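Showing chain A:
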Amino acid sequence: MKRFKLVLAVMLCVLSCFFFLAGCGSDQGNGKDSGEDTEAGGVKYREELDVIIDNTKIAILDPHSPAAGTSSATWAFQMIYDTLVADLGDGQFGPDLATRWETEDWQHFTFHLRDDVYFHNGEKLTAADVVYTVERAKENPGSAGHDKLSIVESVQAVDEHTVEMTLQSVNVEFLYYISDSRASILNQKAIEADPEKGTWIGTGAWTVSDFASNEYVVLEANENYWGEIPKTKKMTLKYVAEESTRLMQLENGEAQVCFSINANDYDYVESQTDKFVTFPFTSNNNSYIAFNMNDPICGDLNFRKAVASAIDREEMVASAFNGYGEVNTLGTFWGFRTEFKNENIPIIPKDLEKAKEYLAQSNYNGETVEIVSAIPDLIKTAQIVQAQLAEIGINTTIKETDPPGISAYATYADNKAQMIVYVGGISLNAGSTKAYFYPYGSYNRASYKNDEVIALYDLAVSQADPAEREATYHKIQEIVAEDLPYINLMNTTFLVCCAKGVEGLKLSNLAYHDLTYMYMIEE
Partner candidate 1 sequence: MGSEINDRTVQDNKELVLEVEDLIVHYVLQEETVEAVNGVSFSLERGKTIGLVGETGAGKTTTALAIMNLVPDPPGVIKNGTITVCGHKMLDLSANQLEKIRGKDVSMIFQDPMTSLNPVLTVGDQIAESVMLHENLSYSKAFKRAQEMLEMVGIPGTRATEYPHQFSGGMKQRVGIAIALACNPKLLLADEPTTALDVTIQAQVLDMIDDLKRELGTALVMITHDLGIVAKTCDLVAVMYAGRIVEYGTLEDVFDRTMHPYTEGLFNSLPDISNRKSQLQPIPGLMPDPTNLPRGCAFAPRCRYATAACREEQPSRREVSETHTVYCSAYDDPNFQIERTRGRGGNG
Partner candidate 2 sequence: MLRYVIRRLLWLIPVLLCVSLLIYVLMDLAPGTVIDSMITEQMTPEDIEKLRQEYDLDKPVIYRYVKYMWGFFHGDLGKSQVTGLSVWDSFISRFPATLKLSLVSVVFGAVLAIPIGIFAAQRAGTIWDNLTTGFTLIGTSMPSFWLGLLLLILFAYKIQLFPAGGYQGPSSYVLPAITSGLMMTAITARQTRSSMLEVLRADYLRTARAKGVPERLVIRRHALKNAWIPILTTIGMGLSRFLAGSAVIETVFSWPGIGRLTVEAVSQRDVTLACGCVIMTSILYVIILLIVDLLYAFVDPRIRGKYASGSRKRKVTA
């Protein structure tokens, strides 16, 4: 009886609590944004767009900060700033702030700047700003901007609108580097006046009106932009930490675009075609298994081949990624869309008998091998790997950590891991793969070193002829495929989920999406 009373009391409490909440809510305003619309030629564009960015967050609005390496930061950079040249894809480059450029030897470059470009603070763009930008980037080691511009030996302004740059050595990928948003041109005067907020000043189509580190950046269309003026008037790029509320915000109109919906909700969003429109893109980044080449077990090629023959990639994509991913079909470890990919290297097929044979020839004698992993999806992948390896008799344990933990665990010089299941960034330029195969490469989690590969990489950057370069990179891939320090598993497919009517989004396999001209047609 007493218990019944208690239960009753509890239930009544919950009820009254919710009634109270509902009651107190009703006199508050509606939470939805009421962005007004711009009408042009019969088509109404929504004035304000709220964009939920991905988990990389925007720590700082300064392309030269070490914290500016994240993908979502590049979205803001592309909107706020301009670069000297524009990457048109497939190794082609077009004008941006520079109307034209000349180079004879891929070491000395001359850029001619536009004459009609003004920064957001009203200052006119001059060659001095370009010089300042390059020099500032070079002074900031560890920054993405430094990455792009540190190969510049010297830079000088020839006149108001002409800049000359000399590289430390020949580099055929230089245009690729300076088309990156983290090599954007900043304003000298603004930064010298306010070192912290001066970097918010660019020449781009959007101006910054508010920013909170790792939380949000509010952008407004730059009506004085030298190029095409965006149709949307205000855009907020915001980070929503709680995954489950992202879909809610999309549903109730607090956000029109979301880059980070939980993959479990993809099917639902795709089914709601009257409300949503989705844009898929497949990441250039590989999910992989890395082997510590210095480890007595993993350093044995037969062991690595045994693993390669035992795994089933289809199962990983299906169960760890809900089917949203591209299964790797080649034997090379190269980015999904990275240039000069060698399509002729065959994958090691799944063959348990073969796997057992390799294992029998290896140093492996029933030891327990540790797999290090981080991020939920990849930990799931690691668990699948674990189950699949158990089938051929390899015992493993999984150690879970977080991304900084992975970096700390497995560096080239000090590799404490045996196997790693993780995902790694690879750019579209072939040179970026160096990070995996070059000694002290920042992503060289296999501690892989092969003198032939080193020599080929050094050769490739100086080969101006694309055909020669292709041959060199193909050769590198063949050697690496033989050595097998990494097993390429898959490339994740992401769905950008948008309210119906959103268009103009330029997606990139590198997740360096261009949101500058994104708009939403209202019905």
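Basically, a residue touches a chain if its C-beta (ideal position, glycine included) is under 8 Å from a C-beta of that chain, and two chains touch if they have at least 3 such contacts; residues count from 1.
Candidate selection criterion: all candidates are chains of the complex that A comes from, given by their letters.
On a predicted model such as this, the values are computed, not experimentally measured, just so you know.
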{"item": "Candidate number, among 1 or 2, whose chain touches chain A in this complex", "value": "2"}
{"item": "Residue ranges of chain A in contact with candidate 2 within the complex", "value": "5-6, 9-10, 12-14, 16-18, 21-22, 24-26, 28-32, 57, 59-60, 62, 65-67, 69, 141-144, 146-148, 150, 196, 212-216, 238-242, 244-245, 248-249, 251-254, 401-409, 412-413, 425-427, 432, 434-435, 439-443"}
